[in-house]
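Note that this complex is displayed minus one protein chain, with the remaining chains in position.
So, chain A:
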Amino acid sequence: MHLSDRFISGIVPIMAVSVLVLYIGIVLYMAIEAWPALIHMSWMDIVTGTVWKPMAQSPVLGLAYIISASLYISLLSLIWALPLGIGTSVGLSLGVSPRIRQFCLSTIDMIAGIPSVIVGFIGLAVVVPAIQSMFSLSTGESILSASLVLAFMILPYIVTHCTESIETYRQRYEETALGLGISPWHTMKAIVLPSAKGSIILSSVLAFSRAMGETMAVMMVVGNAPILPNLLGKAEPIPSLIALEMGSVEYNSLHYSGLYVAALVLLIILILTNVLVYMYSWKTRKDGHHEVI
């Protein structure tokens, strides 16, 4: 082996292992910091409790409303973004020339790069007042506003991912379908979209993870009140809770530890969704269906 090869083969595993160690370290650190709160209240009480009073004499760390706000906003944003995203992908694949498609895709990629604080600011200046006057609310900060802002942020992830796989399948079946006299749009509906189902699901999960973790943009338009989430009402999702309270929390208090519990819950939800999707994709592959990624 050349010296440089040996160097590379030595250094690459070091890097791989350090990254792994780093990730495991972060999770362990979170678990250790969360421990005092988990002794103070059981997992069950934390996840089902509706009262978040971390500053009380005996802190109450109920996360139920906060967790449900996170899920509500993320799922709702997925409901807005998914049809739009798939529609855009189909349109880009069938409706336009490759050059325009490429141009559109790079523009959409650029949208993904807009800093979330700017998206949040636009949300605060445009979406919140619009929702406020549309539903004659006293104030427009709501789950609905947050989900719309989020939908805009996750749309590029869905479009990029779906277009790629839809294109692959379209090219694969294009000639056969045309030879049989089937129109491209029918091929899309009957063959391409069903084949790309797995990849669409995967992109939704990626988008969902992104939505669950988004902090700044959501925090600016959601009102941050830890109450029962309601479509037109204020709510406080997990990342907002952590971002708002982390700065001023008393070090090593139960409040501090409670925020780590919230972070752990967020992490667990994300890991679970990802595991489920990979299990699904693994199963369909084993069953001899089309490859999904």
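Here is the rule we go by: contacts are C-beta pairs under 8 Å (C-beta built on N, C-alpha and C of every residue); 3 or more make two chains touch, one makes a residue touch a chain; residues count from 1.
We adopt the following convention: contacts and distances are computed from a predicted model.
A.B. asks: Just by its UniProt name, which of "glutamate synthase (NADPH)", "von Willebrand factor type A domain-containing protein", "ABC transporter substrate-binding protein" or "Transport permease protein" is the chain not shown in this complex?
C.D. replies: So the chain that does not appear here would be "ABC transporter substrate-binding protein", according to UniProt.
A.B. asks: Tell me which of A:L82, A:I158 or A:M220 is the one touching the absent chain.
C.D. replies: For the chain that is not drawn, the touching residue is A:M220.
A.B. asks: If you put the missing chain back, which residues of chain A would it touch?
C.D. replies: Residues 9-10, 13-18, 21, 54-55, 124, 129, 138-139, 141, 219-220, 223-227, 234, 236, 240, 243-251, 255 of chain A touch the chain that is not shown.
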